[in-house]
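Heads up, one of the protein chains got dropped from this complex, but the rest are sitting where they should.
By written order: A and B. Residues from 1 in each chain.
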Amino acid sequence: MERAAWDARVKLNSEETNELLEHSRLVFEQLDSIPESELDTLQATCYGHSQPNTVREDTEEASLPLSLSLGNAPDADESCFRVPRIIEE
Amino acid sequence: MNLRDITAAELTAQVTNDSGLLKPVSESLYDLHEKGRDLNVFISFDKQHLEQETAALAARLARGERPSLAGIPAVLADNICTVFYPTTCASKMLAEYRPPFSARLVESLQQKGALITGKTNMEEFGLGCSGNSSHYGVAKNPWEAERTAGSGAAAAVSTSSALLAFATDTVGELRQSASFCGVLAIRPSYGRISRSGVIDYASSMEQVGVAARTTTDLALALEAAAGPDPRDPTSLKAEAPPYASLLESGEGKLKAAVPESWDRTSGLEDGVKDCFQSELEQIKAMGIEVDFVELKHFREAPLAAAVISAVEAFSNLANMDGVRFGCRGSAASLQEMYTVSRSEAFSSKLKKFIGFGALVSSEKYYRKHFLKSQRMRTRIKDELAACLEEYDLLLTPTTPFAAPLAGGSLDAFHLLDPANFYTAAPALAGLPALTFPVYTDDGLPAGLQLIGETGDETALLRASLRLEKGRSPLKFPEPGSM
Partner (left out) sequence: MQNMETVVGLEVHVELFTTTKLFCGCSTAFGAEPNSQVCPTCLGLPGGTLPRLNQRAVEYTIEAALALNCRIAEKITFDRKNYFYADLPKGYQISQFFSPMGTGGYVEINLDGKIKKIGIHQIHLEEDTGKLFHAGDDILTSAYSRVDFNRAGVPLIEIVTEPDIRSAEEARLFLQRLRSILRYIDISDCKMEEGSMRCDANVSIRAAEGSALGDKTELKNMNSFRSVYKGIEYEVERQSGVLKEGGKVIPETRHWDESKGITTAMRSKFVSADYRCFPDPNLPPLETPAEWVEKIKEKIPELPSSRSRRFIDDYGLPPYDAEVLTVSRGLADYYESVLRYHRDPKAASNWIMSELLRLLNAAGLEVDECKIQPEALGKLLKMIGDEVISGKIAKTVLEEMFASGEDPEAIVERKGLVQISDESALEEIISRVLENNPKSVEDYNQGKKKAMGFLVGQVMKETGGKANPQKVNELLKEKLDG
């Protein structure tokens, strides 16, 4: 669970961790109660419908002006977003 | 201007005939907003913006334009992007987010002359509707302020602050809150309304739906919002039917099915149970055939939906990292910054939910639980499709309970939200579903859910109209009476 929280980049306190473990256990129990054998032969549904994808022509469209692309940034200089140092001490 | 007893079509006709009416309309909207402030329905509402919108519409009308939704007040849930209002998803993370674009839906509504008055409150990122995770506090129910509205969108329609509300429905959020607030709502087939510009949390299930006070308004709104959009790769390619003109109640033969397991949920309130049973009697009395059918896997839907939506949310919300937009917490290094920012800006409920999404999609559980849930989804979808081949409709309550009290219990964390018992299955199957307002003996609103075949919203709207005509007019709370 610690690993999962880290991979989702959220910090859970011990109360939250326990609560989540408890609820996950419930879900897993219910899932386990459904026999795997009934489902093995079924395709997984990963999409909202069965309509195939389409493609777009390779023609250029307008990009955002710099004022808008950087407009929502918590930290930026005149042309780039800025992030804290990448390597941990 | 009294917006309580007017339909969208009537209002458009009046406004088109006399654009001078736009001023009293906008004044009424402002009054309603002020009176309803305590309900916490809106996240953004700006009088000046409303005046600009009405002025722009008046100019169009003066030029002889006749847009189909002219003058109709509409609200948007705050996860539908607008250039003219912040789009917060009711999250601290996006409290300052100004999208540099508007959703395709917003463009069509504006083009059709609707007045987009404000952005409404919701659960953080639209995740569920019976909790209290909004950064702006819970939206209160216009029927009883100590109860939750589930969403500001449904509450706005219920109080006439808007004739139409657009909000997302992933596992059932819009239908559930419409049921809590006593209004109609439809979640169309998956792909019917473009998601371009909609901040969704579970892409394979999420659809934009509409809430309104009459079936005719619902049809009009759906017609304006639906249709193919090249900007959304999951948008249905088939043109949407002209719902409004196809709308007629008809007296024809209609066969409805009810899952025989409908009352097998521990969360089912007696009031809702009795109400549903007496509704079924009324429906039969209207000449609609009702059969109880075995749908073995209907009850598994909330389980599969919880797993799938959590995994997709974990991934969809990974862009909330404090780099290009949003809140940034202070931290010495990049990876630490991610965790600090997200932990400070997300509600406890959301953190746990995406933590669960990360857990259930991890190497250890991917096949065992996630893939299994996706296979369960296939089985649920197949089962519903088979049932709808034989029946015109599937009927269930919309939620097992009326609007929950906005007390401490709202903060309880549920992966398996009992509110999803009836709404998860059509969401997984991408089917259209409509909720029609009914009332418990206590006088609280509840919902009757109609599920239809994929692509056939028209059948649902027709059935809804038939229900509407067969009973006394729907009730709405007096605005400002709280």
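The working rule: contacts are C-beta pairs under 8 Å (C-beta built on N, C-alpha and C of every residue); 3 or more make two chains touch, one makes a residue touch a chain.
This one's a predicted model, so the numbers in the text were calculated from it and none came from an experiment.
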Touching residue (missing chain; options B:Ser134, B:Ser161, B:Gln176 or B:Ser196):
B:Ser196
Residue in contact with the excluded chain [from B:Glu144, B:Glu223, B:Glu312 or B:Asp456]:
B:Glu312
Option touching the unshown chain, where B:Leu94, B:Val210 or B:Ile288 are the choices
B:Leu94
Even though one chain is not shown, chain B touches it at residues 79-81, 87, 89, 94, 97, 99-101, 103, 195-199, 202-204, 230-234, 311-312, 314-315, 317-321, 323-325, 334-335, 338, 358, 361-363, 366, 370
Missing-partner contacts on chain A, residue numbers
3, 6-7, 9, 46-64, 66, 69-70, 72, 77, 79-88
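The definition used in the following text is that only the chains that are shown with their structure count from here on.
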Could you state the distance in Å from the CA-based centre of chain A to that of chain B?
23
Report the residues of chain B in contact with chain A in the complex, numbered from low to high.
96-98, 100, 189-191, 203-205, 207, 230, 233-234, 236-237, 300, 303, 306-307, 314, 318, 321-328, 331-340, 342-343, 346, 348, 351-352, 354-360, 362, 365, 368-369, 371-379, 381, 413-416, 428, 430, 454
Note: in the complex, chain A contacts chain B through residues 1, 3-12, 16, 19-20, 23-24, 26-28, 30-31, 34, 36, 38-40, 42-49, 51, 53-54, 56, 64, 68-69, 71-75, 81, 83-89
